[in-house]
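Missing here is one protein chain; the remaining ones are kept as they sit in the complex.
As written, the chains take the letters A and B, and residue 1 is the first residue of each chain.
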Amino acid sequence: MHALRKHIHPGWLIIAPLLVLVVALYLGPILNILWLSVTDPEPGFGNYAKLGESDALLRILWTTVRICIITTMFSVTLGYSIAYAMVHCHQRQKNYMLTLLLVSFWISILVRTFSWLMLLGRKGLVNVTLEDIGLIAEPIAFMRNEFGVLIGMIHYMIPYAVLPLLVSMQALDKRVMDASSNLGATGAQTFWRIYLPLTTPGLVASTLLVFILSLGFYVTPAVLGGGKVLMVAEYISVQLLVTLKWGTAAMLAALMLFGVLAMLWIMSRFMKLSTVFGGAAR
Amino acid sequence: MQDKQFMKEMLTDGAHAYKEGRMDRRTFLALCGASGVALSAVMAGDAEAAADHVVMWNWGGQSEECHGSAIGDAFTASTGKGLKFDTSGPLEGKIKEMVDSGNVTADVADADLFNAVSLGPTGHLEPIDYSVVSKDKTLPGYALEYGVSVILYGYAFVYDTEAYGDNPPQNWADFFDTAKFPGMRSLYKWANGSLEAALMADGVAGDALYPLDMDRALAKIKSIKEDSLYWGSGSEAHSMCVNGEVTMGMIWQNRGRNIENDTDGRFKLVNNQAMAMPGAYIVPKGNPAGAAVMQFIATAQEVPAQLALLDCLGMTPSNPAAFGEIPEDQQDYAITSAKNIDKIVYNDPEWWGENGGDAVNAFLEAIS
Partner (left out) sequence: MADLANTGSLQIRDVSKMFGTFRAVDGVTLDIERGEFLTLLGPSGSGKTTLLMMIAGFLDITQGDIALDGASIADVPAEKRNFGMVFQGYALFPHMSVRDNIGYALSVRKRSASEIKARVDEMLDLVQLQEFADRKPTQLSGGQQQRVALARALCFAPPVLLLDEPLGALDKKLRVEVQEQLKDIHRRVGTTFIYVTHDQEEALSMSDRIVIMRDGAIEQVGTPVELYERPATKFAASFLGKSNFITQGDKTYALRPEKIDLRLGQGGSDARVSGTIRSITYFGSMQRIIVDSVQGDEIEVDIDVWRNQEALTEGAKVDLLWQEAAAVELHDT
């Protein structure tokens, strides 16, 4: 007992009840999913075996991963420049931009998705205008395909990408950049050798956030993809609600979970994850 | 305890008053706020009281109003029981979940007849009491052990008159013929109707569709994949036509009239080879109102209710006694009207109940 007490900080005892609750609330459903994935419709790894049998499932997974990667790349790159502009512009402009950013969080995903149809659909503002001024003869197919899904998702994800970047850029000591140019570095050298490395934790946090959120995307691909862009989240929902193949759904959910965990693990090999999640950079 | 009861009654009354329009939204929300109750808790919570009303589980929107006026009023008049709604949409998975969880809050679900085939034998549904509900007041084959068809909806298509002018498409074969009828099409994303249309287009007779030849159907679907969009909800199907994204669109036939109106007649409904889908009432196992719900279903079968649903929702009667009473201005749109009844084909709920899950997945995999 004494030895035990030495190893367990008394603080843990205080939060223990809460910890138990959190574990029960989070771990419970996750275990339930894992359990379901090996028991429904019959015990065994039949659901997982489907991955080998059906190239359709693999195609859905590949579509999902591909779209998520592209979405993440663009959202984070654009988010980086937006965050950079926000940090380095005047206070008043910064307040405007922050307000716009926050407002976009409050607009429902449906509204934001359908707005793209109005703007870029076959009879949308852009196509009609281009046709009117004679630049194009046939409307350009921006929407109802993978390209449309990407536009919608990137647009939706940019604010999420901006926030962690904004935090990490704001925390930077401006004098470090001054020091770099004082030592003779050009603007580009300062950016690549100092600014970028110092904002890497924010970049990684932003990438993780956007990628993981993208994995769960459902509405945007369903609407803007014209039914042809099937991502895992929608497929899972169909298996749960329409076809009642809960085992398949659980298997795919478990797969996504492991995928994300694996990603975090690989990342932890390269950097201290605590710096990504707000710990001090070392 | 006393206080809570009072508060709940006040809120429940408030909820009804709000629904009926006697109380504005802000007052009602303030009332909820004052007692620290979430709106949904009131709306859902009072469903549990049971006995003095039945709870209908449907898709909300217009159907809430329409079910109230077309069936609810008559039901209340004859039984003294009220009608309440859960508008979260009774998808098969949700019904299963509700029954499995043991917390059944709905009495009757506005679902598809094939749901009765898949959920009935697994113990998720109450059998229909045919001493109260009539087998004769629906089409033959559409009165099943665990569900009865109360209305029909259908898969038909609309086309853009400006695109095809003098030589309009007339059947599914034309719909699938992109050489003769160039332009984008839209089809239903959850396979239903789309598969049958593809087979008919490929030359299968309307009365020889089942069991569906999946390979043949999917091959046909894939043959126009480049020219197809797929919709998942009625409003999406609607907007694809109205926004000019497609020149031909498979739709739920009851939307046909709206699309014609919203495009000032540019789009036109074709009911030839429309597939009649039996919309059915099914009862979750252990429903709170018990047997009283059968009376409700029986009310919905009556001719006045059938015609009121047609008028309000565009849903076609399934009670043959109502077919002859379909008013003149609905003749073009109701698939069981004298004008259309000889041109339509019938969905087989048994096949879909047994094979629907695999069919949907195969379809999704084919189009994605």
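Observations on the structure shown:
By our rule, a contact is a pair of C-beta atoms (placed from the backbone, for glycine too) under 8 Å apart; a residue touches a chain by one contact, two chains touch by 3 or more.
These numbers come from a predicted model, not from an experiment.
Within the whole complex, touches from the chain that is not shown fall on A.
Interface note: of A:Val38, A:Leu51 or A:Leu198, the residue touching the hidden chain in the full complex is A:Leu198. Contacts to the hidden chain, counted on chain A, fall at residues 173, 175-176, 178-186, 189, 193-194, 197-198, 281-282.
The rule is short, and it goes like this: only the chains that are shown with their structure count from here on.
The distance from the centre of chain A to the centre of chain B, each centre being the mean of the chain's C-alpha atoms, comes to 36 Å. Residues of chain A that touch chain B in their complex: 54, 56, 59-60, 63, 117, 121-123, 144, 222-223, 226-230, 235, 238-246. Taken in their complex, chain B has these residues touching chain A: 91-94, 96, 118, 187, 189-190, 225, 228-232, 236, 239, 243-245, 356-358, 360-361, 364-365, 367-368.
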